[in-house]
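Have a look at this one before I ask anything.
For this depiction, one protein chain was excluded, whereas all remaining protein chains were kept in their positions.
Moving on, here comes subunit A:
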Amino acid sequence: MALSTFFGSPRAVFSAAILLRAIFLVYGLLQDAYSPMKYTDIDYFVFTDAARFIAQGQSPYDRDTYRYTPLLAWLIYPTTWPGFWFSFGKILFAIGDIVAGWMMFRILRSYQSMSQERALKYASIWLLNPMVATISTRGSSEGLLGIFVTALLWAVLANRIALAGFLLGFAVHFKIYPFIYAASIVWWLDDDQIKGRRANKSATSASLFNQILSFLSRERLALALCSFITFMALNVIMYFAYGWPFLEHSYFYHLIRIDHRHNFSPYNTLLYLNSSPKINANIHAQPSLELERLAFLPQLLLSAVLIPFVLSKKDLPSTMLAQTFAFVAFNKVCTSQYFLWYMMFLPYYLPESTLLQSPSVGITSLILWILGQVFWLQQGFQLEFSGDSTFFPGLWTASILFFVVNVGILAIIIRDVKSKDPSTPQKLAAKKKA
């Protein structure tokens, strides 16, 4: 069959992935050149403006809404050169996609013991996904994270602990949220998972002190140390180079931000309601409990504590998917770019998932996931462009429904991972390699 020969050849799949991005890139150049409606993402103009500030010896934070590490602006420094170089960043992000896809393919081959064809098929969820290709070729940096996070996963599975620590520190510096992976990786780095060296010891010594001692294995300490040093070193360097604005825009902003503008988050309407000053308060003087301030609790408990604790020893990549899914679903801000964060883990989870094993569940989930967004987008369009006040009940209901759909899918993922045998092929493979 043509399709199986296609997926039988890495060259064909990767060529197609490159071609897909090349077409999108050229199409984007044409649309930008001939239409006042730009293909290029607004964020890309933010990055390239910031790079220009850097090139002039100024701070990238001189550009409004630049909320990233200065490293990003440095990475795309060539965009400040004349002519075609402006697209350098998009090409870089697109190459990042491909490299991330190649690493996914390698992970699927080595650690999930898949045949080449099967591995290529599942890697194509990322490689040939038009959404992924669009996001990177429009110049959004979310895809770049795919490289770091996938490399992190690969380094952990390959037992390259120092490298994993470095990548973790780097990824957290880049985008904060990957810190949730620290918990699952640390928990997964169990003695018997990795080497079985001190397995017997820890089994016999049951005292609390010894338990703690055995928990603090060399790998865990190395990971913690490497990631912490990388993270702090980058921060210190950036702080000395760019001062307070670096901390303010790349970290504190994300901690204190209340995104009032409508987005997919279930908290959105509540945040708008409770952060808005009370006008005519006498009419609706209902004291608020301001429980939204505790929104980080369920989010972090699930994504950084409970899910890693229960699942990571069973299947690390799928646990990371569940963590990311929980983090995004319970976040106070949620836009469609965030979906990319969990999409990069789908190739590891889907092969044995209920979503694929039971097509009715899978298709229903997909349809509901899409319908939730369609309903929300329709309400959002009414608000933004028709000026209808759809905040309540329209947008609120839509975001709550979408949240419920997400939680449902997350429940399926959790159940699937929970039911896995702890000694999954990846760990056997990891053991073998070690």
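Here is the rule we use: contacts are C-beta pairs under 8 Å (C-beta built on N, C-alpha and C of every residue); 3 or more make two chains touch, one makes a residue touch a chain; residues count from 1.
Assume contacts and distances are computed from a predicted model.
Asks: According to its UniProt record, what is the protein name of the omitted chain, chosen from "Cytochrome c oxidase subunit", "non-specific serine/threonine protein kinase", "Protein PBN1" or "3-methyl-2-oxobutanoate dehydrogenase (2-methylpropanoyl-transferring)"?
Replies: When "Cytochrome c oxidase subunit", "non-specific serine/threonine protein kinase", "Protein PBN1" or "3-methyl-2-oxobutanoate dehydrogenase (2-methylpropanoyl-transferring)" are compared with UniProt, the left-out chain turns out to be "Protein PBN1".
Asks: Going by the contact rule already stated, which one of A:272, A:327 or A:342 would touch the omitted chain in the full complex?
Replies: Only one listed residue reaches the unshown chain, and that is A:272.
Asks: By the contact criterion defined above, which parts of subunit A meet the unshown chain? Give residue numbers in ascending order.
Replies: 33-36, 38, 42, 45-46, 49, 64-65, 259-261, 266-267, 269-270, 272-280, 283-284, 286, 288-289, 291-292, 295, 298, 301-302, 306-307, 310-311, 314, 326, 330, 383-393, 396, 400, 403-404, 407, 410-411, 414-415, 418-423
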